[in-house]
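Dropping a structure here in structure tokens format, bear with me for questions.
A single protein chain has been removed from this complex, and every other one stays in its place.
The first chain written gets the first letter, and so on, giving A, B and C; residue counts start at 1 in each chain.
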């Protein structure tokens, strides 16, 4: 600015939205780099957990109810695959988002000299953004794509945090966290503050994304009301996602399954968790509907007598090989899903 | 179902979510096909408009204010490019969404026989969906990606409809629509019902997508509350997008620019719309800041004398070639943006 | 309509929004009546539960962690008081919502004869709605107030349903529900479908209310886009709230606390749940900070020795009267909060 002969070319033929949108994308480029790195680090920790616990049996729960057996690693793989899909989406996201903006007052580049396309392309090359070869003042597609990705990252972390909140509950305690919040008044209490905060961030992201989507109904060539809405919601959404990622990294680094609690949880089902498996084992000897009826009756009986289901099975179907119902043999594809995920992370370039 | 020896294998080893999610994706496949077709038809109509009016000068407005000149075709190209980007996104979307689900009660496929991966892959091949090679009961990534695309389509149509609502206003009338709603009590009135409805659908989509995003915090192996939330919001979101597409197709087929009104709108700016162009023309003869000051002064004078800006320019800068300020010469890249878009649509396979 | 001399006065001087908004309010009046009745019936069932279990000790949980003792009735009172506040809000809501609309094409009543105020007031009296003494075509305050109430009802029911979802979890089972959904494949499983559906409805309501709020930015004298948005979201929001109310009524009628499980849950805390109470008991003999330190140390010791906290207390503070730590004596205001709520419901006119 000390060189007035050059200073006059600052903001020359551009509109303030060109400057702001281009600057935004330069910052988003850095943000995506940081998020990429954080996601990969988190994925490596998740892959380690998934690999180490590929065969750690646990009760899989649906509707909050003990359903069938799965493995801790398989659960981690669900969290991880959602996030790995989002890492896979990054190259296309960068292509569709990191655009230069330079098209002047109303998007026509009319005072950018004889070859405005060339000026825009040169600027794109100079700052390392993509040249969309058009004006996008009023086309908020790049913003929507960026917001969708940030929201999806936060939602995926929110799903993971919800699961952890459930597992840290008193009465379950199937995982432990390094960092717990102390209670101000109850000395015995350890509050799962990290997953609580991640869920809160995921709640925020869903609302901010809705506001941004509304603002994509950008009126005419440039729309102050819509654009100001972005100013308030997009940076906040990005920080929300970034914050959730950082918290998740710390949380997962300090997360460990509680082997004793996982095992006790299986025991506490009184073998009811094997009901489906027993049905299918019996179905080798009779039509499945009949097998299902038999098992339903045995479940009823076990509940009435307050005894373990396998006891009833042993007495009523002595020919059935009970060894097949050991937890380790009831994990189905869980171990292999866990290892597949770990391998997927290894192969992330 | 008349063959009980086969009927027992219906729903064998699957959970109801496998059936429902797979059925959903079969319907989504059809939906995306219909939307793809509708989008391409709409794009062809937009391309025709953009091509035919690549050089039809119009006042580009920012913050609702006359800014600089552009062309009708360039405005249409903004609408169209947003939509064409969404057509381009369809192959990746289909890959990331149209997945088979077959992983049993808690996602481990434990009673799907000795090779559950094979069963799932075979089912995928049989129904023509992609095999994700894992369970996605609790990974709602595919749903989020689908919802984001539907929401982005509706938002893009909403932007177009907002522009049309502005242009159909009394006092502007720069476009006409084939189908107008009559007033129940005012015989002279024609209500722009189509764009109003499209904006309403875009409003709905933003809210439904937020609800769906919230539901992606799917708890444990399967979550009734989250899943039921999807049931209420996802079909509605898809219908919202589909409805907006159909309405947009009809609306654009009946849309025509009003040449006289576009031209009058330019005239009514009293050449003020040329202020930026005049500044840059003067900047060839003096530093740009000085040129800007001169033009500001002339604008003030023109307003005070209630005369056209070019009259003032002619008297104060007689050496300036006024021919360069004819609308047709002030369109900048607008015609070429319009034609680029038309060419882009032609090359859509 | 067979009397043409009268038929001409149908829709005379009114606009379609007058007809539609007045008709809406006639239906909303019925809706609020039904919801009022359903809320009162639900409150009576909650009051009975609160009264009957005012002293049924249970573990109160914060952050999912056992915190201190409370009573089942006190928890029910929290649910009920939220709803009773909403019943209390009904008279003001009716006043601020159930308005007649009759102000013609653009809200001035210009062709409603010499005394349009009188016509509007007479119509209001005839159909039993309130006369707002003005036009509210573009003032969507009544809609926002109605929507806020519907959303608050659904959110309150959602809070109750979330609590019930937690209590029906495997490993807790502190409540039982009459109606459970069977699993398609796991005979032992009972899915808490009712509270899952209520949470889903509460999720929907939050999103629909956001869409409606957006539509309250009603442009000019009447705004098609905003009004159509209401058409899609308001009836759905009302049905969502109504549906959640009906489901909640059935759910609560079939809900019972599981005394054995509630008691076992207290036992399973190894007296840790008394830590705060012990601190305050000790604080009678030493400064509270010292008491807190002592209890922290004893909690640590109990965990290390895997023994009950009161065992440690007995050995280290033999002078402390342990009888004061019986659950029944640790309920604080819980029983009285439960009974206050029951009394509040009794006194609802």
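Everything below uses one rule, namely that a residue touches a chain if its C-beta (ideal position, glycine included) is under 8 Å from a C-beta of that chain, and two chains touch if they have at least 3 such contacts.
Computed from a predicted structure; not experimentally measured.
For the chain left out of this panel, the touching residue among C:20, C:90, C:144 or C:264 is C:144.
Although one chain is not drawn, the whole complex shows that of C:24, C:43, C:77 or C:262 it is C:77 that touches it. Residue B:61 is the one among B:61, B:120, B:134 or B:222 that touches the chain not shown.
Not every partner is drawn; the one left out touches chain B at residues 59, 61-68, 165-166, 168-172, 181, 183, 185-193, 196, 207, 210, 214, 265, 268-269, 272-273, 275-276, 279, 292, 295-296, 299, 309. Touch with the hidden chain on the side of chain A covers residues 11, 13-16, 104-105, 111, 161, 165, 181, 183-186, 191-193, 195-197, 199-201, 203-204, 206-208, 210-211, 214-215, 223-229, 231-233.
Listed here are the chain C residues that touch the chain not shown: 4, 8-9, 12-13, 15, 60-64, 67-70, 74-75, 77-78, 81-82, 85-86, 89, 92, 96, 103-112, 116-117, 133-135, 137-141, 144-145, 148, 151-152, 155-156, 158-159, 161-163, 166, 199, 202-203, 205-207, 209-210, 213-214, 216-224, 276-277, 279-280, 283, 287-289, 330-334, 336-337, 340-341.
Operating definition for what follows: only the chains that are shown with their structure count from here on.
A separation of 27 Å divides the Cα centre of chain A from that of chain B.
Distance from the chain A centre to the chain C centre is 30 Å, each centre being the mean of its Cα atoms. With touch defined as above, residues shared between interfaces to two or more other chains in chain A number as follows: 61-64, 67-68, 166, 207, 210, 214, 276, 279.
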